[in-house]
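Note that one protein chain is taken out, while the other chains of the complex remain in position.
Chain IDs A and B follow the sequence of writing; residue 1 opens each chain.
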Amino acid sequence: MTQERLELFEVFIRSKRGLDHKHVGSLHAQDHEQALEYARDCYTRRSEGVSIWVVKSSDICASQEEDSESFFDPADDKPYRLAGYYKLPDPVDNM
Amino acid sequence: MKTTLDEQELEQIFQQRIDNEQKIEPKDWMPEAYRKNLLRQISQHAHSEVIGMQPERNFLTRAPSLRRKAVLLSKIQDEGGHGLYLYSAAETLGTPRSELIEALQSGAAKYASIFNYPTQTWGDVGAIGWLVDGAAIVNQVSLQRTSYGPYARGMIRICKEESFHQRQGYEIMIALAQGSEAQKQMAQDSLNRFYWPSLMMFGPHDSESAHSARSMKWKIKRETNDDLRQKFIDQTVPQIMFLGLEHPDKEIRWNEQRQHYDHGEIDWDEFNAVINGNGHCNRQRMEHHLRAHEEGTWVRDAMTAYKEKQRKREVQVA
Partner (left out) sequence: MSDEDLKQATLDYTLRLGDDALVLGQRISEWVSNGPFLEEDIAYGNVALDYIGRARMYYGYAAELAADGRSEDDFAYLRSEREFRNYLINELPRGDFAYSQVRQLLVDQFNTAFLDRLVESRDATLAAIAAKGIKETRYHLRRSREWVLRLGDGTAESRRRAQKGLDDLWGYTHELFEPDALEQRLAKAGIGVDTAALKSQWQQAVAATLGEATLNLPQEDWAVRGGRTGYHTEYLGHLLGELQSIYRSYPGCRW
């Protein structure tokens, strides 16, 4: 008995117009076309989406845990990129 | 400055993260035992969803109204969907679904023993939705805060979908309890047969539970078996009362001091007997699963062959 050897796809769904596609999970399918259909059947049974993306999991290039320090820590010391860093004078309470 | 951390330091960072209520994500370093423990729990959960389709499937073709048939079909289909979400979460740990299913088929992996009980009447479909899904939800709500990110996200999605499962089951019970004398008896009989097994779903007492302590430390589990079980017992009492049915536990009594219901002891011998293969359906469930899988072999092979042909054609065209 052969086991299922389909490819792994990641599924992204736009839940309504104006929003980003969001990762919701994965599934197995033979090709992109079928992955799209199964995404429709498995991830939008309750009208969760208006648009679907599927991507082969093997095509995703992900940052690595061991790179985390050099990737993300350097941004920690730049609070001046955030609005909250700047104190507004009281009379100007909104900007 | 040294650049690589040793195991102990990695484990410290890992535990720190968990203590700080941060999620562990797939690419993070994690102790091998954590990975194994998770994989065992998530895959067991996934298998349970998939095997759990069978007892309700037993009444799908006989559902006594078209509305009930549509509801039951969507519910069973959801169970498959939840199996899919969970396999999906398990695969992020680096083990392909085919291996997980092989483990189920070889008996190395388990599924929830509740599904080894037979469904005999339409009332059982109501009782499963109400009690079995009800018990599952108590557990799953708690697992929405589990420490592994993909598992927690899967649980959130599942809980959102699953509350309809319990309600449709309870709705069936209400219809029966308010129906003819025969229907009322059907409801009572199903309650009697499924009440205790659904309490067993929370697993052995904390003192007896093999994986409990470490799972709590790693926040794979967030509440203990006994605490979750108590929650379920408490919430079920008024539901039984509303139906006007007799409570199957003769020792059920409100304890003012504990602010919980005291209850009778579970028959753990039965629990163990069913787990160990003495349930009515243990063999049937596995055979069904294997047969479907086996009958699907040529379909899966055809897909592979077709894809290969397509690929070759594309190469030729190019």
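One rule holds for everything that comes next: contacts are C-beta pairs under 8 Å (C-beta built on N, C-alpha and C of every residue); 3 or more make two chains touch, one makes a residue touch a chain.
A quick note: this is a predicted structure, and the numbers were derived from the prediction, not measured.
Novice: Of B:S180, B:S207 or B:Q316, which sits in contact with the chain we cannot see?
Specialist: Within the whole complex, the residue contacting the unshown chain is B:S180.
Novice: Please give every residue of subunit A in contact with the chain that is not shown.
Specialist: Interface with the chain not displayed, on the subunit A side: 4, 6, 27-30, 33-34, 37-38, 41-42, 45.
Novice: Using the document's contact rule, name the residues of subunit B that touch the chain not shown here.
Specialist: Within subunit B, the residues touching the omitted chain are 50, 53-54, 57, 60-70, 73-74, 76-77, 80-81, 83-84, 87, 122, 172, 175-176, 179-180, 182-183, 288, 292, 295-303, 305-306, 309.
Here is the rule we use: only the chains that are shown with their structure count from here on.
Novice: Residue numbers of subunit A touching subunit B in their complex, please.
Specialist: Against subunit B, the touching part of subunit A is residues 1-6, 8, 24-28, 30-31, 42, 45-46, 62, 64-65.
Novice: Where on subunit B does subunit A make contact in their complex?
Specialist: Its residues touching subunit A are 27-29, 74, 77-78, 81, 84-85, 88-89, 91, 96-98, 101-102, 154, 157, 161, 293-294, 296-297, 300-301, 303-304, 306-307, 310.
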